[in-house]
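Take a look at subunit A:
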Amino acid sequence: MILHFLTQAVFWFLVILTVGSAIVVVFNKRILHSAFALLFTLCGVAGLYVFLSADFLAASQMLVYVGGILTLIIFGVFLTARMYNMSIPEQTHQRFLALLPVLGLGGIIFYVLNSAEWHLITPMVAPTTENLGKMLLTTYLVPFEVASMLLLAALIGAIRLARPRKEDHDD
Partner candidate 1 sequence: MIALEPYLDLIISVVYVVGIVLFLSLFALFATWLERKVAGHIQDRLGPMETGGWHGWLQPIADAIKLLIKEDIIPAAADKKLFKLAPYLVFIGSLAGFAVLPFAANLIGSDLNIGVYYVIAVTSLVVIGILMAGWASNNKWSMYGAMRSAAQMISYEIPVALSLLIPVMMAGTMSMVEIVDNQAGGFWNWYVFRTMPFSLIAFVIYFWASLAEVNRAPFDLPEAESELVAGYFTEYSGIRWAMFFLAEYGDMFVVSAIAATVFLGGWYAPFPFLDIIPGPIWFIGKTAFLVFVQMWLRWTLPRLRVDQLMYVCWKIFLPFSFANLLLVGLWVVLKG
Partner candidate 2 sequence: MSIIEGRFEPNIIITSVDALFNWSRSRSLWPITFGLACCAIEMMATAASRFDQDRLGIFPRPTPRQADCMIVSGTVTAKMGERVRRLYLQMPEPKWVIAMGSCANSGGPYWQHGYHVVKGVDQIIPVDVYIPGCPPRPEALLDGFLKLREKIEQCTIAKKTG
């Protein structure tokens, strides 16, 4: 009873954390506060993954999104001139025009949510890492390799951009 209640409480805490900080991300005027609020959104999502017993995914979420992408965003904010205290204009001048895509997108999402078949699965306690690894290197080998090629290309491109030019610097 208490355990069930606690589980529920943790779940709802995670939900409120995720959604609440996501709202802060969108509506906060200071861009860096938004970036830091994103931390809690990402952590909340990681917590929800744990509820789905996708532990590897949860840890990856922390490692990649919190450790990598969020840090990158914060660095981007830090290193952009005059961005520390830049306030984002909140008023929009075309509210009615904006309402159309919002309603359209919301309708599509609502339709998808309504028409999808939701399989309620019982959480598995078995390790997921082995299955994940096997599937990545067998069934989903092609998308995996395509993703790694993309990342490699990005890496090489970044190095190329960051390198000093020959005329600037010759040794």
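Following the convention adopted for this analysis, a contact is a pair of C-beta atoms (placed from the backbone, for glycine too) under 8 Å apart; a residue touches a chain by one contact, two chains touch by 3 or more; residues count from 1.
Criterion applied: all candidates are chains of the complex that A comes from, given by their letters.
On a predicted model such as this, the values are computed, not experimentally measured, just so you know.
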item: In-complex contact partner of subunit A, selected from candidates 1 or 2; value: 1
item: Complex contact set, residues of subunit A against candidate 1; value: 2-3, 6, 32-33, 36, 39, 43, 55-56, 59-60, 62-63, 66-68, 70-71, 74-75, 78, 84, 127, 129
